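Let me give you the structure first, and then I'll get to my questions.
Take a look at chain A:
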Amino acid sequence: MTGSGILQGLAETAKNFVGSFTHPAENLATIEYPEQRQKLAENTRQFPFLVFDGTDPEAGLRCVACQICEKECPPQCIYIIKSKAKKPDFVGKPQFFPAVFDIDLSVCMSCQICVEVCPFDAIKMDQDFELATSDRFQGLLFHKDRLAKPNSHFQKIHPTEAGETDTRRAADLEKAQAAAAKAAAAAAASAKPVATPANSPEAKNPPPASPAAGTPPM
Partner candidate 1 sequence: MSYPGAPAISFQPRYAPDGTEQDGELLEVSLGPQHPSTHGVFRMDATLDGEKVVRLKPVFGYLHRNHEKIAEGASYLAAMPYTDRLDYFCSLTSNWAYALTVEKLAGLAVPERAEYLRVITAELTRIQNHACVCGFLLQDMGALGTPLMYAFRERERVLDLFESLTGARMMCNYLRFGGCRCDAPAGWLDAVRGVVAEFPRFLDEFEALLSNNEILLARTQGIGAVSAAQAINGGLTGPLLRAAGINYDLRKVDRYGIYDRFEFRIPLGEHGDVFDRYMIRVLEIRESLKILEQALKTIPDGPIIDPKAKLRGFRPKAGEAYGRLESPKGELGFYLISDGGPNPYRYRIRPPSFINLTLLEDMCLGRPLADVVVILGSIDIVMGEVDR
Partner candidate 2 sequence: MSVLFVLLAGLTLGAAWAAVTLRNLVHAALCLIGSLAGLGLIYIQLDAEFLGLAQILVYVGAVAILIVFAVMLVRGTEPLVGRLSTSPWLGGAITVLLAALLLWAVSKSPRLRAPTPPAPTVTVKAIGQQLTRDYVVPLQGIGLLLTAATLGAALIALPRRGSNPPSTPP
């Protein structure tokens, strides 16, 4: 009977209309954004950030300015100037560090390739998307100080990925320390009479050892 299709359609919209009052949970698909926030999935990625261990962003910065990410970044939005001086990294081996590390977030397309190619787990993807700014040029050009965030933040937003990274780094640390202890013992054995002052480990940095072999990322 012509006209029944239209009636069927009307019944459908009426069901949705009434449904939005009776059980809003299934029917209302939208949430009130600023007040209620949707829980982001763990893998969600917005813009990169630099990870640093410990508390001091300068000293604990994992990045060793190897500029791999700068070369691999498709839109070329990372800009690194390597520093002349060196600082010891987490296994104590002196490494360069970036004097300047800029990411132009207005160019970055959050494709996360820099995270994949980074051998030092120094750059990860953040989940903060409320970066609106009125300044069109410098506003979204983030410098090293704004990019660096503690490892605890990384653990908060990507728990599983952070967990794997930390266990791997801890394993590298033991291997490095074991190698260092063996080397120290060998050095002590070969030069037993001459008591060279063992390079006493500073409070925070353990004795020097071979740099962590860059294992392919997970």
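As a selection rule, all candidates are chains of the complex that A comes from, given by their letters.
Everything below uses one rule, namely that contacts are C-beta pairs under 8 Å (C-beta built on N, C-alpha and C of every residue); 3 or more make two chains touch, one makes a residue touch a chain; residues count from 1.
Bear in mind the structure is a predicted one, so any value in this text is a computation, not a measurement.
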| item | value |
| --- | --- |
| Touching candidate - 1 or 2 - for chain A as found in this complex | 1 |
| In the complex with candidate 1, residue positions of chain A that touch it | 2-6, 8-9, 11-13, 16, 29, 40-45, 68, 72-74, 109-113, 116-117, 125, 160, 216, 218 |
